[in-house]
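Here's the structure we're looking at; comments come further down.
A single protein chain has been omitted; all remaining protein chains appear in their positions.
For reference, chains read A and B in written order, and residue numbers begin at 1 within each chain.
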Amino acid sequence: MSVEFSEKALEQLRELLGHYPDRQAAVIPALHLAQEEFGYITQEVEDYVAKLLEIPATDVHQVFTFYTMFRDRPVGKYHIKVCESVACHIMGSTNVLDYLRKKLGIDVGQTTPDGRFTLTTVECLGACEMAPMMQVNDDFYGPLDEKKLDEILESLE
Amino acid sequence: MPTLKIDGKEVWVEPGTNVLEAAKKLGIEIPHYCYHPALKVAGSCRMCLVEIEGMPKLQISCHTKAADGMVVWTNTEKVRKARQAVLEFLLVDHPLDCPVCDQAGECYLQIYYMEHGLYKSRLRENKIKKEKAKPIGKHIILDQERCILCSRCVRFTREVTKTFELGIFNRGNRSVVDLYPGISELQNRYQGNLADICPVGALTDRNFRFQTRVWYLQQAKSICPGCSRGCNIEVDYNISREYKAGGRRIPRIRPRHNPKVNGYWMCDDGRYGYKYVDALDRILLPRRLDEGEPVELSWPAAYTMAADLLSEATKEGADKVGVLLSAKMTNEELFAARKLFSSLGVSRIGFRVEPKEPGYEDDLLIKADKNPNTKGAELLELGLGAGKSDVSALLDAAEAGEVDTVVIFNEDLSKSSEAERAEAVLPKLGRVIYVGTNWNATAAKADLVLPMATFVEQEGTFTNFEGRVQRFWKAVEPLGESRTGLSILAGLATALGLEPVSENAEEVFAELAEQVPAFFRGSATRNLVSTGNWLRARLGRR
Partner (left out) sequence: MPQVKVLTEFFDVPDSHKIDVWEKHGGYQAIRKVLKSMTPDEVIEEVKRSKLRGLGGAGFPTGVKWGFVPKDSEKPKYLVVNADEGEPGTFKDRHVIMNIPHSLLEGMMIASYAIGAHVAYIYIRGEYVHPARRLEEAIAEAKAKGYLGKGIFGTDYDLEVYIHRGAGAYICGEETALLNSLEGKKGWPRLKPPFPATVGAFQSPTVVNNVETLSYVPHIIARGADWFASLSEGTERCGGTRIFSVSGHVKRPGVYEAPLHTTLREIVYDFAGGIRGDKKLKAVIPGGSSCPVLKADEIDVRMCFDDLAKAGTMAGSGGVIVMDEDTCMFDTLRNIIHFYAHESCGQCTPCRQGTGWLVRIFDRIAEGRGMPGDVDNILEIAQNIMGRTICPLGDAAAMPVISFVTKFREEFEYHVREGRCDLEDRKQRVAMAS
């Protein structure tokens, strides 16, 4: 398999490169783009990004492994990220997580067999007024209780 | 010039010098892991914290520029406690591998623990598991658990070799040093340095692993004979535990700092190229061929035979004798050889041998000329004329019947650009004498073979490609019955009834410097500074 950006992504990358005085600065945006294009980042993708940006692949890999939003495996259609940090924690995020585990029948880091849900935990998402809260794909939900969780999951079915 | 006070002692330093180096000038070693004078400052290990008057927090001395009037304390209670804390932190996840770790004895976790640690362990938790004993290159094994993430190795591959194979991946205490997963091994020719600069046992040298404990090793200062750069090296030899390292007397060679020649580094070709020294193919006894059958000789018999062969030849005319010295020989050996053969009337004295393939060269250290002393031979005005290799000229003369006796010093012609012609011509000659260290195709067919010592078994000087004369010292005794080049030449001179030749390199150098205009008049090897600096300046002025 050879990885290559779509014309649209390449256009976006060209635009991004214009934002910075050097090409390396576009690594994180390029990895975001790649993740949108390919779903997740493989070593081939890292090599490809390195080639596009004319930087050592080691530097791409350092960035890839440092930031938590980049992933090396596919996720389900809905990626549920439960906030575990202190404001959510004292408001019961553990219960949220337990409920989701039970309801989805998967553990943290797993994807449901039908490929619909992936469950992970995250650190503070900057939405503590909604605690306990979670992010599903791009959207924030909270405050959560079992009833609210049921509703949200249903709306996502 | 900033003048500052460190631990009560005044010192002045060049502007821009950091406090760690300033302290070094006073003989004060500030403990550190990530700092390396040849690499960019990382400031991350936090071991080199010192107290600076007027600053409330402890400062890292590697990133603090010495300033005029600065007052630094490197050994206060506060500093010692901070060091102890850093050590304790590093050891939290450091495995107790010391009994099986090659770094033991020169590990800076051990050294600083003995100097600054010595606390009782209060770790009740499990250590983090990471990858162990992972080969990451032809010469290097990585142990991520032992790694303290000082990043020296990563900076080396970024700043020195610019090959970028290593990175620090992940974050927090899950961070690891590793190869980029897209490559299977280190791709630079300087990997051995990684084991040197690793302050702990995370990167070890596959050549040295499990060979011997470092405390059995002694050091001799030497010069790498691997190319014309003349990297300054430390020969680590072991003569106290002969059974170690599979009987190899030299378990490893390491670069010795010389800012003018090699900095802190040496290449892998040079570092691992010394193994012929203890190889099984070393020539251990003089030997002659009797109707094609090898017969071992004592040295007196060998000298007599050599003298006879040379006398016979020169009787027919000194023109008939060709001598091929080697740019692997020392200045002293070349000088003594030139003197000896000249006094026999021999004028065909060359040394240039062209390799089959041109040597690899880069813009860091490695030179294409794989001889350590080509420049020295040139300054001694050896050689049979420009344009051609001396081997070719000798073979031309032999083919033309002008030469029928050759003396070859330590050059295997079967590895030269003239391999085929040499193979055809040499057997047809009347007399072939070979003086060398190891058996090879050329030695095998010589009428007389004299065993010569290797560079670790003698002392002398090489002149590097820039004209820098650099001295090296003896590490171990010549193997078997082999003798130094000077010793062999001295024996020959006696057997030939010629003016005696000194076996003492220092004396020969003094004479050489007296007689050869290119070398500094009146110099003696003991006066050579390790850089050979003044000598080069003098040469340049001529």
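We take it that contacts are C-beta pairs under 8 Å (C-beta built on N, C-alpha and C of every residue); 3 or more make two chains touch, one makes a residue touch a chain.
Everything quoted here is computed from the prediction, not taken from an experiment.
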- Within the entire complex, the undisplayed chain is in contact with A, B
- Which residue among A:Glu4, A:Glu44, A:Asp72 or A:Glu123 touches the omitted chain? A:Glu123
- Note on the structure: Among listed residues B:Pro99, B:Gly172, B:Gly292 or B:Pro427, the absent chain is touched only by B:Gly172
- Item | Those residues of chain A which, in the complete complex, touch the missing chain | 19-22, 24-29, 31-32, 53, 55, 59, 62-63, 66-70, 84-87, 89-92, 95-96, 99, 122-132, 135, 138-140, 143-146
- Item | Touch list for chain B against the chain that is not drawn | 41, 43-47, 49, 57-58, 60, 63, 82, 85-86, 88-90, 92-93, 122-126, 128, 148-149, 168, 170-175
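One rule holds in what follows: only the chains that are shown with their structure count from here on.
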- Task: Would you mind pulling out the distance in Å between where the CA atoms of chain A average out and where those of chain B do?
- Result: 52
- For chain A, which residues are in contact with chain B within the complex? 43, 46-47, 56-59, 61-62, 65-66
- Contacts from chain B onto chain A in the complex sit at residues 164-171, 180-182
